[in-house]
Each structure stands twice: as C-alpha cells, then as structure tokens.
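Only a single protein chain was left out; the remaining protein chains are all shown in position.
For clarity, chains are labelled A, B and C in written order, and residue numbers in each chain start from 1.
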C-alpha cells in the first residue's frame, strides 16, 4: 500500500483506486491528503530522490500503527521531476470512525515530512537545487559529527 | 461550493471535479474527507433531511473563515436515502500549506457534526428511524423548554 | 401572524400564531405534551437565524423554526 511512481501522480485515478479498494471494508471515513507543487520562488517544478529500503520500513511501521487503531494507511509518491501544479504526494487513511482518521492523517503527514527518506530539489533555470532550507534533519542526526 | 445531491454521492467524480477546479489556484494541500455508510446495527442504509437555508448560512460562515486563512472549503451532502457502503458526505479544504489544511478539515468536520442542520435516519426493516442517540443538540438548544 | 415550523424528525404541522415574542411561543408549546421532549433539545431560529435566548421580539410575517438534534455526514 506504498506506491512509487516516476513523475507526477495521477491524482484522480489514485483516489478512485483506493476508494474502490476499500469500498467493501466498512470504513466510515476516508481522508486523503494530496500535495501539489506550488508556484513560488520562480521554480519550474520539484524533483525527488527516494531511498526505498528505509522508506518501506518506515511505512511498514505506520501500517502497524494504523492497524492497531483499526485503520488503514496508503501512500503514493513521485520519483524524479514533478512540474508546477502537478501532484507528488498522496497519503490516505481509512477508519471506521472519523476521529481516528482525522488524527491519524495529521500524525502521519507530519512524521512523513520529518522522517521519510525523500530529498527534494527545486528545478530552476534547468538546474536541480537541493532544498536544504525546507528540509528537516531526521531524528538522531549529527552523530558522525561528534568528537569521540 | 456547497453541493447537495439526491441519494448517494459519486465520490470519484466529485473529488476529480474539485481537484480540477483548483488545479491552477496554487494550493499545495488538498484534503477531502469522505463519509461512507457503515454496516452496523443491522441497518440497510441511512436517510437524510436537510434544512437548506440554515445549512447555507452556516456554510457561508465557514467559507469566510477559510478565506481568512487563505484556504477554500467545499462540501457535498446527500438528501434522502444512501445505502450501505455508499457515501453521503464529502468535505474538502484547499490551502497553500499543509498545517492550515490539516487543522481546518478537523475543525470543519467537527462543527459540521455539531451544527449543520441535517437529520439522520436509520433505514431498517423498511422503516425510517430518527437516529436520536447519535445526534447532537445544536448549541443554544432547549430555550423553549425554559419556564418563563 | 407568526409561522412556526418543526424541522426534521418532528412530526408536527406548522402553526400560525398571534404572538409577539419567543417567550409567548414557549408558553404555547409547553402546553403541548407531545412537544415536551423536543423543547428540551431543539434549537430555535427566527427567519433562519439561530437565536440563543427567549428575549426575541416577533412581528407579523416572522417565521420561527425548531431544529432538533442533528447528525449529518
């Protein structure tokens, strides 16, 4: 239930596919979060690198957290270039009742931003520039800089 | 941006329509909430009455709150009967950044549940039974029962 | 005349009453035993605006609505 695509996501098709996957599962709430590339700072688009082995283990932990709360989590993300007003990220939670879904999507998206091993680059003037200022050091970072 | 339909919602078509409506608006986050009829207590489905004049003024206030936070809110709801595993409710927020969208969808859905003038009935054995135990008295209720 | 409407699940036909404020409406409805449970949990709107107290004057042509507990979604 982790889907990686080259380039922009087909949002409508993904939202439909996920809705239909769970149509008979008796979940009362379905909350997708769709992230779309904004026009700012003169960028032409964004580009993404993903380190898949750790993304998969990170996502698996969240699947277990979802299961413990009677919920299901799904996620799609782009690899490579995604241009302005295209979408690069969808996360969605399904749960029997609304409170779990509303809380879970918030927790998931925030931890995704802080922890998922994905690197973002601005596409600007034909260059691919690492978006360091908008990036977050993963918890526990910096140990190799310590003097021993 | 308040859409009322007779019977179940066409979820995929609505999610697609809203996404496309805002495709050029430069919002970075799109969060729909989809409410689906669950199989519980032996119901065959749910049925809804809506008092539209007050729903519209309630929704208009939320549109203004969204605007004040740089966001947009949309909502669709069913009138009449909606059967098991069909959807009766979609709310969605668009905003430039994720935090506003994540907080706004939660606030909106909770106030919707507490305040929107919609009445829910269980469809059971061919009858339409008001779901009083799951309903919430609107804030300020009970004044007509006060002794004067 | 003031028109009083009962929304949603309240199975009651509208009333046309000669009243000048909500307190008078409360007195009329409190005499109706079928309404006693609803009066405790209904919200009240005058001309489609919710009100929060009985100190509301009514004039000819006003419309009062009773809104029982809600559950959309």
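What we mean here is this: contacts are C-beta pairs under 8 Å (C-beta built on N, C-alpha and C of every residue); 3 or more make two chains touch, one makes a residue touch a chain.
Computed from a prediction, not measured in an experiment: that's the story for all the values here.
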Q) So which of the visible chains would the left-out chain be touching? A) A
Q: Would you indicate which residue among A:23, A:54 or A:83 is in contact with the undisplayed chain?
A: A:54
(Q) For subunit A, which positions touch the chain that isn't shown here? (A) 35, 48-51, 53-54, 57, 77, 88-89, 109, 112-121, 130-132, 134-148
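As a working rule, only the chains that are shown with their structure count from here on.
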Q) If you count the contact pairs for each chain pair, which pair has the most? A) B-C
**Q.** subunit A and subunit C: spacing of chain centres that average the CA atoms, whole Å
**A.** 50
Q. Subunit B: which residues touch two or more other chains?
A. 35, 109, 113
Q | Of all residues in subunit C, the ones touching two or more other chains | A | 73
